[in-house]
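Only one protein chain is missing from this complex, and each of the others stays in its spot.
Going by the order they are written in, the chains are A, B and C; count residues from 1 in each one.
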Amino acid sequence: MPSKELRVGMIGYGFMGRAHSNAYKQVGQFFPSDYRVVLKAACARDAAKAKEFADQWGYESVETDWKKLIARPDIDAIDICTPNNLHKEIAITAAAAGKMILCEKPLAMNVAEGREMVAAVERAKVPNMVWYNYRRIPAVTLAKKLIEEGRLGKIFHYRAKFLQDWTINADLPQGGQGLWRLDVAAAGSGVSGDLLAHCIDTAVWLNGSVESISALTETFVKERKHNLTGKVEPVGIDDACIFMGKFSNGSLANFESTRYARGHKAQYTFEINGEKASLAWDLHDLHRLQMFDYKDEGKIRGWKSIHVTDNGGEHPYMDKWWVPGLAVGYDCSFTHQVADFITGLETGTPAGPTFRDALETQAVLDAILDSAKSHQWVQVAKG
Amino acid sequence: MPSKELRVGMIGYGFMGRAHSNAYKQVGQFFPSDYRVVLKAACARDAAKAKEFADQWGYESVETDWKKLIARPDIDAIDICTPNNLHKEIAITAAAAGKMILCEKPLAMNVAEGREMVAAVERAKVPNMVWYNYRRIPAVTLAKKLIEEGRLGKIFHYRAKFLQDWTINADLPQGGQGLWRLDVAAAGSGVSGDLLAHCIDTAVWLNGSVESISALTETFVKERKHNLTGKVEPVGIDDACIFMGKFSNGSLANFESTRYARGHKAQYTFEINGEKASLAWDLHDLHRLQMFDYKDEGKIRGWKSIHVTDNGGEHPYMDKWWVPGLAVGYDCSFTHQVADFITGLETGTPAGPTFRDALETQAVLDAILDSAKSHQWVQVAKG
Amino acid sequence: MPSKELRVGMIGYGFMGRAHSNAYKQVGQFFPSDYRVVLKAACARDAAKAKEFADQWGYESVETDWKKLIARPDIDAIDICTPNNLHKEIAITAAAAGKMILCEKPLAMNVAEGREMVAAVERAKVPNMVWYNYRRIPAVTLAKKLIEEGRLGKIFHYRAKFLQDWTINADLPQGGQGLWRLDVAAAGSGVSGDLLAHCIDTAVWLNGSVESISALTETFVKERKHNLTGKVEPVGIDDACIFMGKFSNGSLANFESTRYARGHKAQYTFEINGEKASLAWDLHDLHRLQMFDYKDEGKIRGWKSIHVTDNGGEHPYMDKWWVPGLAVGYDCSFTHQVADFITGLETGTPAGPTFRDALETQAVLDAILDSAKSHQWVQVAKG
Partner (left out) sequence: MPSKELRVGMIGYGFMGRAHSNAYKQVGQFFPSDYRVVLKAACARDAAKAKEFADQWGYESVETDWKKLIARPDIDAIDICTPNNLHKEIAITAAAAGKMILCEKPLAMNVAEGREMVAAVERAKVPNMVWYNYRRIPAVTLAKKLIEEGRLGKIFHYRAKFLQDWTINADLPQGGQGLWRLDVAAAGSGVSGDLLAHCIDTAVWLNGSVESISALTETFVKERKHNLTGKVEPVGIDDACIFMGKFSNGSLANFESTRYARGHKAQYTFEINGEKASLAWDLHDLHRLQMFDYKDEGKIRGWKSIHVTDNGGEHPYMDKWWVPGLAVGYDCSFTHQVADFITGLETGTPAGPTFRDALETQAVLDAILDSAKSHQWVQVAKG
């Protein structure tokens, strides 16, 4: 039985608020530990919405002012699920109050903000983490293990895409709840910060730092009605973004994301080509990892589709779930992340990505916007 | 906020005990209703195991005698997750006590038992359901809708397979916890009752009754050490089973299941070929439904891979989960089944499969074993 | 440079006449040998059609009477591409004249005919072959090699299907050119002889003899207009056929074919499950072989998609074609068969399937029709 409590204060109640809450509730059942997660309080500006969310998910109480939430002594950890433009202030305040912080991605609006946040949590010595959840899809975690075991050899190529199609309709407005991701004031950027950020985090984790890049962005729909003003306003975000570049290990990067790729709902794919083996993954079939292993005998060499559902210890996290062949869903990645966060508390080795880790992704994001604007190659800033 | 409670008493703590418990805990968060599910008591012969399970999953209390559990007035529903040979007695006792019953599949050891169980629940007028969970995988539910809308036209073929490979090793013992499925005394049959039962339930739901069949069974490994006796004993179950037959609607059936298909973990697949369209599904990629629609224009006709993850109402259950492109896992099927069971309580229209519905599958299972033994075609008995 | 000639007389000018002719023309370019194939004469009852075919494909002369063709001293080999009901008489006459014979499949209308044909060619000691071309798709030939190398171990299951959808339309007539396959008088049977015959030939080649079977046939459209009589007449062929059975090696057979599986054009698939590995193939992607190899390390085990296009000797026949990654088409199977037939002439070891080999498939076909009629299990007759 758990002997300690991890009392969470959640800020936000949207898509991510739900995904994190589900993870907090599942973690003890599938990944038992010394900690029992307690959903202590849900916070949102709109009291009615906060109440409804708290009732549905079992939060014990409600706050409408995040500063009050942070000030509560019965809260151990603050989970930041707000639009990006609020991350910095909340995180710095929470750090100052000695709270652990679990912050939605991207870390910040830009590197400058990110550096302040990193400084704050490191000064306060509070456990901190950013919700780049795709690291914890079992197939992706397996890829990490295979790379760490040296199975790929020298890396030549890393390719990633995150394709969606939900903003093709020019009548879709921008701004406000559910659509703040289209509002540059709230989001900071478009598909680069929202989608490519995931691709970059995974890439840096799997393949090391990105050194330099050349980027291209496009805004296909130039104006959209703004939900907060009711007026047609210029669209400030990038609708699509491509960048190419070089990793520190000499491999070439080819990244792309867009919300204008008809037919793709949330298709995050990556492929990594090494001297000895290649790996590929696709979020649309998230339970599979594709591997081509050159050391296989020539006549039966081919891409293997690994159904990452074995429960005997071969496949990360899967020994805690069902039996071989039965896949877990997207939501498992959050449950795994909470489990690892708790393990980090228990062992003293923090689970990544920490704020500092996430700062590296932020630097690539800044370089993308700089390069797209200047039409020049840009060196990625160091942390 | 829910105004009523559904207080569950769970018998069993294995794979299915966990899957059902997860569903009970998730249902209110994703499918809010008037009912709040309360995990009242977990029951197992072994007190320590019952306690451990109750602690991990949040059951309020523990019982070691299922008769006592059934007798408790603070329990509304009994969930039967025991080996098959206990289903009948528990169900009849629970019905007599006026409890709702949610029973693991297959309903019973054979049709005779199943009839007694149906009589008991119908006499007692208690809500009852069998956990044929695959009906509630969104892609399978979508198949049902498409068929009901008449999109397939006259049906010519229904084909299903459930392939596994986990018993190829002849050193695997039979019997006892985790391996009772290999022990005919506990399971009643082998792959027919364990795996084909799922295929048959889905088939009857989608395509109507099976009229007559010819079956072939095989036991590849004739003897295995028995965990309960410690001795090598004959294997009484079917290791593999094939049957062909006719549905009442004139279509042909081709069914197969085995635990000796190297490379397949839990590959339940079905395909249905109609005059106007065909559908196919594969549990290994459970979030996709394949459809070939003859009315599509000739030059662009092809099999469509429908990623059943849209949340705008098009795809069953998916409006309650995440956003398009993000798949749910195997476990969602149980959450959906509890949600539908509760809707059945609210509306008075019971969610299927009821015991009576499941009796039809049982009749096909009996016919399979009869035919395999007699080497003759067999008519499937009516309920 | 070839020093010998192989002078071919072709009877028939339809789909198979074209496929064989293309093979005769390609073989010397891709598989050089001591033999030069000479297209000596094309034979058809209709002189104009024979002439047109001969002109297009480069046959040197034309005949309208197959007996005259066989009697010509400048012909070495007779290629029989007629409807099935003419195979026997032509083959026996050709054998008596000392001609080599390349006969379209199935060998005959039934085993009785087949035995006469085998006796004739064996008495005459003429080289003979049946065009079960799928053995020579490189991926299928690779499967044969892998099995011969013992990579699958003990076999548990062999599953094959041949699915089409081109006769669903009830207005399609039967009989006459192009549609003789629907006319039982010309074809002898329906999908069993036309489609399952291919599946059985491959299976016997890969997995050995079939011992006993239970079969089910169905004729969905009971009457069709007959092109030769102009009248609506009963349909005598099987529209669909399923059989299950046992191979001599103890493995289970599950076979099915139909022309009523909407969405499948010519989908011949097989899968073989062994103790150590499994193989699967699909004519719709004929250049790929799927393999699951249990000896692969657990955490990266999965189905491999082998793109059978390497040209370094690993992949059968492919060293004669292009470069890795560039697939050959369906027609290559015929070119390979002619190449192997010629190698058989050169080495004295005849290329299979010979008439005698094909007789075994014929026996299974007879058993299918017997079982479907009697509703009993049937032992397959020995050659």
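Note that a contact is a pair of C-beta atoms (placed from the backbone, for glycine too) under 8 Å apart; a residue touches a chain by one contact, two chains touch by 3 or more.
Model, not experiment: these values are computed from the prediction.
For the chain left out of this view, which of B:Lys40, B:Arg181 or B:His307 touches it?
Answering carefully, the residue with contact to the hidden chain is B:His307.
Please pick, from A:Glu63, A:Asp194, A:Glu256 or A:Asp331, the residue that touches the omitted chain in the full complex.
A:Glu256
Just name the one of C:Ala71, C:Ala185 or C:Ala266 that touches the chain not displayed here.
C:Ala266
For subunit B, which residues touch the unseen chain?
Subunit B touches the missing chain through residues 142, 145-146, 288, 291, 293, 296, 298-307, 310, 312, 314-315.
So which bits of subunit A touch the chain we can't see?
Residues 156-157, 159, 163, 165, 168, 214, 216, 218, 220, 240, 242-246, 250, 252, 254, 256, 258, 260-264, 273-278, 292, 294, 303, 375-377 of subunit A touch the chain absent from view.
With the missing chain put back, which residues of subunit C would touch it? List them for me.
Listed in rising order, the touching residues are 1, 15, 18-19, 21-22, 25-26, 28-29, 32, 55-58, 164, 166, 264-267, 283-286, 307, 309-310, 321-332.
We take it that only the chains that are shown with their structure count from here on.
Please state whether the interface between subunit B and subunit C is built from the same residues or different ones, using more than half shared residue numbers as the mark of same.
same
State the superposition rotation angle between the two copies subunit A and subunit B, fitting on C-alpha atoms only and giving a multiple of 5 degrees from 0 to 180.
That pair's rotation angle lands at 180 degrees.
What whole-Å value do you get for the distance between subunit A and subunit B if each is reduced to the mean of its CA atoms?
So the centre of subunit A lies 36 Å away from the centre of subunit B.
Nearest whole angstrom, what separates the Cα centre of subunit B from the Cα centre of subunit C?
Centre separation, subunit B to subunit C: 42 Å.
Give the residues of subunit B touching no fewer than two other chains, as numbers and ranges.
Subunit B, residues with two or more chain partners: 264.
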